[in-house]
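Below: the structure, in structure tokens.
All protein chains but one are shown at their positions in the complex.
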Amino acid sequence: MIINHPILGPRDAQEFVYLGDANLMGRPDGMTAGIEAFHDYLYNRDNPAGAHRELWYHEQGDRSWLVVTRNTVTHEILKVEMARDVARAGGRSK
Amino acid sequence: MSQSNRISGGQIDRKTSLQFTFDGRSYVGHAGDTLASALLANGVRLMGRSFKYHRPRGPLSSGSEEPNALVHLRTGARQEPNTRATVAELFDGLHATSQNAWPSLKFDAMSINDKLNSFLTAGFYYKTFMWPAAFWEKVYEPIIRRAAGLGALTKDEDPDEYDKGFIHCDLLIIGAGPAGLMAALMAGRAGARVVLADEDFRMGGRLNAETFEVGGVAGADWASAVVAELAATPNVRLMNRTTIVGAFDHGIYSAVERVSDHLSVPAAGKPRQTLWRIYSKRAILAGGATERPIAFENNDRPGVMLAGALRAYANRWGVAVGDRVAMFTNNDDGLRTARDLLAKGVDVAAVIDSRQGGDLLPGIRHLQGAQVIDSSGRLGLKSVTVRLADGKTETISCTALGVSGGWNPNVNITSHHRSRPEWRDDIAAFVPGTGGPAGLSSAGAASGAMSTHGALATGQAQALAALADLGFAAKADELPRAEDTPIVISPLWFVHEGKGRAWIDQQNDVTVKDVKLAHQENFIAVEHLKRYTTLGMATDQGKTGNVLGIAIMAELTGQSIPATGTTIYRPPYTPVAMGALAGRSRGKDFKPFRLTPSHQWAAEQGAIFVEVGNWLRTQWVPKAGETTWRQSVDREVLATRRSIGICDVTTLGKIDIQGTDAGAFLDKVYANTFSTLAVGKCRYGLMLREDGIVFDDGTTARMGTHEFVMTTTTANAVTVFRHLEYCRQVLWPDMDVQIISTTEAWAQFSVAGPNARSLLQKIVDQDISDAAFPYMGAGNITIGGLRGRLFRISFSGELAYEIAVPTRYGDAMIRKLMAAGAEFDAIVYGTEALGVMRIEKGHVAGGELNGQSTALNMGLGKMVSKKKDSIGMVLSQREGMNRDEGYRLVGVRPVDPTGSISAGSHFMEIGAPVDLASDGGWLTSKVYSPHLGCDIALGYLKAGDQKIGRKMRAVNFLTKTDTLVEIVSPHFFDPQGERLRG
Partner (left out) sequence: MRYSGFRVIAEALTGHKGWKPVWRDPAPQAEYDYIIVGGGGHGLATAYYLAKEFKQARIAVLEKGYLGGGNVGRNTTIIRSNYLLEGNEPFYEFSLKLWEGLEQDFNYNAMVSQRGIINLIHTDAQRDAFTRRGNGMILNGADAEMLNRDQVRALYPFLNFDNARFPIKGALMQRRGGTVRHDAVAWGYARGADMRGVDLIQNCEVTGMRIENGRIRGVETSRGFIGAKKVGVAVAGSSSKVMAHAGMRLPIESHVLQAFVSEGLKPFINGVMTFGAGHFYVSQSDKGGLVFGGDIDGYNSYAQRGNLPVIEDVAEGGMALMPAIGRARLLRTWGGIMDMSMDGSPIIDKTHVEGLYFNGGWCYGGFKATPASGWCFAHLLAKDEPHKTATAYRFDRFLKGLMIDEKGQGAQPNLH
């Protein structure tokens, strides 16, 4: 596979490390959320057959975490974003 | 017998004669021959035996689809099993032997199976060999396994090397027949970066095997001229002997280039083969088509061959397979073979044409409405029996029979992404379906355009389409003139007459009867048919047999062929040597070595090294007179605790963390608190995964208000860094924190023992007295002006420091330390002594940090602060992880100090039955402590914290030991930690 890195251009997916569903960005706050919320966050997945937003890390490159939108049936990559931008846009801060 | 079957013409170099042997007999062929063509030229038709029935076999084809003519090529460690003689390029001194036959190819004892064929039908083994139960492994299976396989490996290491390479291009063209050449010409002239790959050593595809003219010249000559132009085009890369074997995502193709297979041994420094990873923006499949046979009784005899192969041997290689040949065809292509052979002066006995009507071939006995119903000849074809249109039978003597059942486009690569081929009635064949690899189109016979003109036209059209996509300007040129004969076929899959066997998949001995049995037993789904009969599972992946099998099943069920379906071709297109896929990652080069800064010094001392991940670390350093590793390790431990031991700890992960939020960041990633750590101090940190399990541990020092240095375990250096990047980019993107891995930037040494300070003070420029540099102190220092870092931390339990200098000074540093330490008898200790001392101190490491243990399990539960949010804090509170009866870290020692215990032993109560219910846990790590004079171990024991002082058993069934042990605190040595504060 080839991931079109927003900064570096097309790179072989072998340079990257895969984490999983980009919903993992939505970590609850440990001081307010409890076990149930963390359990759902960490363990349950939509696991769609189709477009899937997922986290990849450019370990053999610039160390960016990316949000890649990829079709899990065809492997077509629809969108690649910097995870930090997506996180900020989603309201994450400190 | 000297090339008795060689006739005129062809693209062989008759001036270059090549000697070769097959089964010990010497023959002569010519440059440009394959092993098969050369053997056929010498009148040798018998080249192999089939898998199940050990039927005598000769080549069916002239290409990579060959199911029968498989041989052992070369000798010794280079012996290569299952090599298709039809694509093995002849070289001088080639040595081939037959396989799957004993004692000889002509008299094969296992051909008894052929006589027993009525018992050995498809799937017979599923229905028997069940009683008595123990007989399967002991009796039946060994017999079956003795018969398994075709060729043999020698079990010697492959002496050849393999390379890997990467190519980027605009357009990859797969196949250099008329379609591929035309496409390459268009794209090359337009300026696109083109790769044109062909599995053959000679480009031109079928043009080399046919008598067609293209643009008024012989097709093969036209191909040569185009190849010459392309070779002179700098943006075109020609790759012959290169098979595109797999289509992967996003335009990536794998290719195997047989760099040296046409030589007796690779030239010096050259690989045998190269695996290319080709990154293409567009690709065109122009891989041609494969002819398929018609099944009839005994259609597998040497000499029975695809009609197109017969033609190829005559036209390309100047070989008449038989002195008298016949044809059996259901389409016009078979007639073409008869014409070509006749023109070459070969005696054509008859053309048996299953179709009625149409023009009769002039000058040939053309039997319309006739079918071949049987053949004779034990080791090679002698005659065929024909059912004539009038119902009479006739035996026609012939030594070769060309069979043409029509042509199947080579759709294989298009289905590597699981796209299913589509059926076209007009050519009675499957063509590429939709949903194939993105960016891949097909042209020529591979796309169903079966004429030369069709190939040229679709090659040009697909190239133009690809060029337009890629943004290259190109116009259609006038196409060279070429034949445009339509496909005229009336499908005939198998001859219905006869009670014997008619082969579909020749290598695996799948016959029409097997398909009928599968149908009878309701193995009707195509996948069931394949799996039950093994149709298409041989080394040719069913290139000649699959469609036949499906068509026969369709006829039996009354369904159409497309409704019956097709199995999907899987990569690779043709089988690929494991060596090519592995490349140079083998032997010692399997993974790179990471060497510590003191490696050279340690090697000079005769150190023993051990693999730790990709690192090589000093395991121990034997001294003269030491004969066992224990002597060395005990000495290193005692010397360290007595005076000074030095250990290279560079392998520990080191991460610089800076920024105004660095302290707050560490509070998030560590279970304990770091924001309160004073500048110039270190703290032990415990890092959890989000699921509350311990991820890693290490010490982190605060070098400045906004500057920390983290250490990780060796094993987790990479994953911890990745995790920190995740936390700062994804979870808390606005934190002002920057990180960089400095694992390879700093050479770091542990200097441990009562005299550690005395030694270091000799070389460190600053005051490091206990007052100036107390326990858990950290700071920047200089060593004779060289910048360094010093941490007063201890894994050994001694007064200890870790001193770091830039890596390039690491070798100088170990030499300086040893020189300065000479007066203290300083020694270097390795990982074994390190392990002894950490267990004596009860520190957790690999065996305890197993990814399954909580802080509570390790006795570190109180370190998880609930006053702040940190990774893993919430889920570490789940009930199942906080049970009183859960595992707790304990120390273990044998009650009898001479007793032996082993890691991996399980705890059992004394007197309790040795069973699962009384399994109390296990010993995680064990060493011999020279201080305590006995084995000591750490372990996870259920409710272990409540069992200190109790006696239990450590049971190891694998070594059959059962030792009485005492459960103790894991802190065996200096439990108050007085030494490290000294």
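When the chains are written out, they are named A and B in that same order, and each has its own residue count from 1.
The working rule: contacts are C-beta pairs under 8 Å (C-beta built on N, C-alpha and C of every residue); 3 or more make two chains touch, one makes a residue touch a chain.
In this text the structure is predicted, and so the values were computed from the model without any measurement.
The omitted chain makes contact with just one of the residues B:His30, B:His416, B:Arg702 or B:Arg979: B:His416. For the chain left out of this panel, the touching residue among B:Leu517, B:Leu786 or B:Ala943 is B:Leu517. Of the listed positions B:Ala109, B:Ala228 or B:Met578, the one in contact with the omitted chain in the full complex is B:Met578.
Considering the complete assembly, chain A touches the hidden chain via residues 1, 13-14, 18-21, 35-36, 39, 42-49, 52, 54, 70, 72-75.
Although one chain is hidden here, its contacts on chain B can still be listed: residues 51, 78-82, 118-119, 121, 124-131, 133, 136-137, 141, 144-146, 148-158, 160, 162, 164, 246, 248-249, 252, 254, 275, 277, 416-418, 513, 517, 520-523, 525, 527-528, 531-532, 534, 538-539, 541, 570-572, 575-579, 581-583, 585-591, 610-611, 689-693, 695, 846-847, 850-852, 875, 878-882, 902-906, 914-916, 919, 922-926, 955-959.
Everything below uses one rule, namely that only the chains that are shown with their structure count from here on.
Within the complex, the chain B residues that touch chain A are 248-252, 279, 417, 438, 661, 664, 690-691, 718, 722, 725-726, 729-735, 868-870, 873-875, 877-878.
Across the interface of their complex, chain B is touched by residues 1-2, 17, 19, 24-25, 27-31, 33-35, 38-39, 42, 55, 57, 59, 63-65, 74-77, 83-84, 87-88, 92-94 of chain A.
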